[in-house]
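One protein chain is absent from this view; the other protein chains keep their places.
Here is chain A:
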Amino acid sequence: MSTTPGPAAPEPAEHPAEDEKGGKGTDANVERFRALAELDPDDPKRAALRGDLVADHVDLARNLARKFDRRGDQLEDLVQVATIGLIKAVDRFEADRGNFYAFAIPTIMGELRRHFRDTGWAVRVPRQLKELHVTVAAGRNELSQKLGRAPKPSELADHLGLTKEQVYEALVASAAKQGTSLDARLAEPAGDRFGYEDDRLAEVDNRRALGPLIAELPEREQKIIVLRFFRGLSQADIARRVGVSQMQVSRLLAKTLERLRAALGEDTLAG
């Protein structure tokens, strides 16, 4: 872990034991941690020192929290979780172990990971089921590679040595992993949800003209167009679903678009 923030104050090494821990043996905090350990738990000075130590390292917690932020949680929530980890680190750190950061970073990371393990699910699910979900997700990837298509639940069960019921449970649980607020759903404009009213009115004519043209396309071309533009699948995914090579999907798409353009008349599509 090379993310130790702030330069450690170059302090003369008073304690040989710290030097053995390597380059960062001269942690400026060591003295304060030693003082913390020596103070009586009921001493108000202890509480104040503890608070100072936490406050002085809150940037560390914030930095680590930021690393996990991409998963879509609120950063502030993560900072709180990381801060709890930091408080634990301050409480448990033994000054003789030398470098506080070397102890605090894994402690805070552990707290963040536990947060994701226990609360990363929108719906509370027993731990055993979460582990099953991870196993099944890994098996799905392996088998997809091997079979060149999505596996069936029975194949997953065979592959993983699970019963089909266990696979079912894991699949149902993963579908529930991200809940959607009913309010959020209601707040969505209906046009968005069903994709049928387009507020870009300038395109309406083209789109209306396009409908019958698409309907006239051969079935395979139609399917490719729908998968590509309406469902946003990649060419590789389409190739897998339609059962042709990706090159062919690419060629068919180009050809079909050309055909649609020609049928609409180039000038119509100029906009």
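Throughout what follows, a residue touches a chain if its C-beta (ideal position, glycine included) is under 8 Å from a C-beta of that chain, and two chains touch if they have at least 3 such contacts; residues count from 1.
To be clear about the criterion, contacts and distances are computed from a predicted model.
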From "ABC transmembrane type-2 domain-containing protein", "Branched-chain amino acid transport system permease protein", "Serine/threonine-protein kinase RsbW" or "NAD(P)H-dependent oxidoreductase subunit E", the hidden chain's UniProt protein name: "Serine/threonine-protein kinase RsbW"
Sole contact to the chain not displayed, among A:46, A:62, A:220 or A:259: A:220
Residue, one of A:66, A:114, A:231 or A:255, that touches the chain absent here: A:231
Sole residue of A:32, A:57, A:115 or A:140 that reaches the chain not shown, by the stated touch rule: A:140
Per the touch definition above, residue among A:46, A:241 or A:259 touching the missing chain: A:241
Residues in chain A touching the chain absent from view: 140, 149-154, 163-166, 168-169, 171-172, 175, 182, 185-186, 193-196, 211, 214-215, 219-220, 222-223, 226-227, 230-231, 240-244
